[in-house]
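With one protein chain withheld, the remaining protein chains of the complex are depicted in position.
We call the chains A, B and C, going by the order they appear; numbering starts again at 1 in every chain.
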Amino acid sequence: MSVAERILSRAVNEITPGSIVNLGIGLPSRIMHYLPDDFDVQIHSENGILGAWKQAAPEAMDPFLIDAAGAYVSLGQGASLFDSAVSFAIIRRARLDLTMIGAFEVDSAGNLANWKIPGKFSPGIGGAMELAQKTRRIVVLTNHTDKYGKPKILHTCRLPLTAKACVSRIITDLAVIDVTGDGLVVREKLVDISDAELQEKTEAELNFATGEGPHDTA
Amino acid sequence: MSVAERILSRAVNEITPGSIVNLGIGLPSRIMHYLPDDFDVQIHSENGILGAWKQAAPEAMDPFLIDAAGAYVSLGQGASLFDSAVSFAIIRRARLDLTMIGAFEVDSAGNLANWKIPGKFSPGIGGAMELAQKTRRIVVLTNHTDKYGKPKILHTCRLPLTAKACVSRIITDLAVIDVTGDGLVVREKLVDISDAELQEKTEAELNFATGEGPHDTA
Amino acid sequence: MKKNQTIEQAIAAIPSGARVMIGGFGNPGTPFSLIHELLRQGQTGLTLIKNDANEAGHGISKLIENGQVSRLITTHIGLNKRAIDLMNQGQLDIEFHPQGILAEKIRTAGAGSFGFLTDIGLDSEITRPEDLLDWQGQTYKVEMALSADFALLHAAEADWLGNLVYRGSAINFSPLMAMAADHVIVETPSLAAPGHFRPEHIHTPGAFVDSVVSLAQLTSDYGIIDHHVRR
Partner (left out) sequence: MKKNQTIEQAIAAIPSGARVMIGGFGNPGTPFSLIHELLRQGQTGLTLIKNDANEAGHGISKLIENGQVSRLITTHIGLNKRAIDLMNQGQLDIEFHPQGILAEKIRTAGAGSFGFLTDIGLDSEITRPEDLLDWQGQTYKVEMALSADFALLHAAEADWLGNLVYRGSAINFSPLMAMAADHVIVETPSLAAPGHFRPEHIHTPGAFVDSVVSLAQLTSDYGIIDHHVRR
């Protein structure tokens, strides 16, 4: 199982039946393919879709119907289509139950940085700021460390923030970590790794939950 | 011909083919019935209709389709229906060519008062303020004097204003009067009345156009 | 997720003192059945937000006449002499706004914003000095967003997910109120399974709707008002 597959396999469990969910561009958007075909969820896409679903069959692909990631999605039963102002009204009115989103950095206060690396990468913030600031629950999907092996879970983000104190949970290739009033709490490990090893790959201080298995206090 | 019929018969000529027109509650809303059935106009009604038309035939009346005056209108070919925010966006973006509206008072600067008589009548302003302030051309339809014979065309309005300097033309049962940079100019008389008699029924100073017949410089 | 509820359940969620938006411009869009249930359950001290007060003896006027309404935020009540009398007697507190400004205040809340800058009525008596803002060299009137605890709406058709389709001139304030209220209750005489509508035809996406009440039939309240028929 690849690193991405490990994250996605775990992340898919975050989606509860009957919920409205936005899946960010990149890794999060691939979660859809881990859901059973008949799963009761409405995927919101910020370009104006509620009820986006898996890529359409080749003969059914519609060049006038993509999601925000550019995929030629199909529509679930009961889907609706609307303009960008209504789409972001849904976001800003906190009608989304969950957004899964990528990160450059995330920190122990739940701050998120995922849109800009000054001097290197600044293609615009798109819909990320409003999603991060206004969704009831934000789950970050990210590799635990960057390609140089440096921690992405920091004591305090150094890059420009997307939104402050917005993240509830971080799912990496190594662990599931909740942002709580008492700092970061490791809820699950997704690989065989000691507490000390996990802490070493993490700049922020980690607390290790005493109980076993998934448990969410965020 | 009644006083109302005289005003309406003249007022209907204000509607040019291809235009978008709002007809205020009361006398103005009755103008519709003076238009030929195939006339090329789109009647805007602020409750969310573009393309409202004459009262539906009894068997076609729809209790879910009224205009802002409460009439069970029919819809013209190419009519559209929309919410109140879009309806007033059409108004505030000055996409109406003409609004015909009633008045308690109108004055030589084109100020209009038609919504409130302090202590006597204040049922709310409805859509009048936005129509008056934002329509490209406002034509007031009114009896020349009130039921006590007192002038309604004043030097300066005394009632709370609906909008300032908004009126282009006043059509009364006696005359057609334009609001110009040089004050009020009488363009037509609708009855056999001398200049002096007309002035006597008007508080504001009237200028009498030298030419004959309809002529619009507003 | 099925949002169907009985009318009793749906209206029981509303406590006394709530701030309630009610769709409709005149009759079309007025959720007479939901209003009737609110009358029956008897919640009091309500603040209502509606374009108009319906006509005496009809729609929200029943709630007003029954003493359940302490405040009405509206644009025009000229067709309801009872409401005017209660206002003039000081028994009903009324706040008036220009119609498009009321719509826009509601829509602003619905968009998750807090206010907007306008020039409507800027130099009229409806504007107080404290409403004025000098900004970047211009003077604007600030109109604050208007939200509510509940919205009661009528849809011509709906599905279990809360997707709504309105008809005729019954659209008016309803899509805006669906966005602006925290808890949105919809009545419909035509409840369908998801998939019934073309996605482009849906006026209000189900994300904004919390509760859908299926009406077995429309009462005479919803019919033609005879005195508005021109003979």
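Quick note on the criterion: contacts are C-beta pairs under 8 Å (C-beta built on N, C-alpha and C of every residue); 3 or more make two chains touch, one makes a residue touch a chain.
Everything quoted here is computed from the prediction, not taken from an experiment.
Seen in the complete assembly, the chain not on display touches A, B, C. Set against the missing chain, the residues A:S87, A:S108 or A:T202 yield one that touches it, A:S87.
Residue-wise, the contact with the chain that is not shown comes from C:R167, picked out of C:H154, C:R167, C:H196 or C:H228.
When the whole complex is considered, the residue among A:S45, A:T142, A:S168 or A:T202 that touches the unshown chain is A:S45.
In the full complex, the hidden chain is touched by chain B at residues 17-18, 20, 40, 42, 44, 50-51, 75-82, 85-86, 88-96, 134. In the full complex, chain A makes contact with the omitted chain through residues 45-49, 55, 58, 61-68, 70-72, 81-85, 87-89, 91-92, 122-130, 133-134, 160-164. Counting over the whole complex, chain C has residues 104, 107-108, 111-119, 133, 135-136, 138, 140, 142, 144-145, 165-168, 171, 200-201, 203 touching the chain that is not drawn.
In the analysis below, only the chains that are shown with their structure count from here on.
Interchain contacts link the chains end to end along an open line, per the touch definition above. Chain A and chain B have Cα centroids separated by 57 Å.
Annotation: 29 Å between the Cα-based centres of chain B and chain C.
Taking each chain's centre as the average of its CA atoms, chain A and chain C sit 36 Å apart.
Shown for chain C are the residues in touch with two or more other chains, of which there are none. Multi-chain contact residues of chain A, defined as those touching 2 or more other chains: none present.
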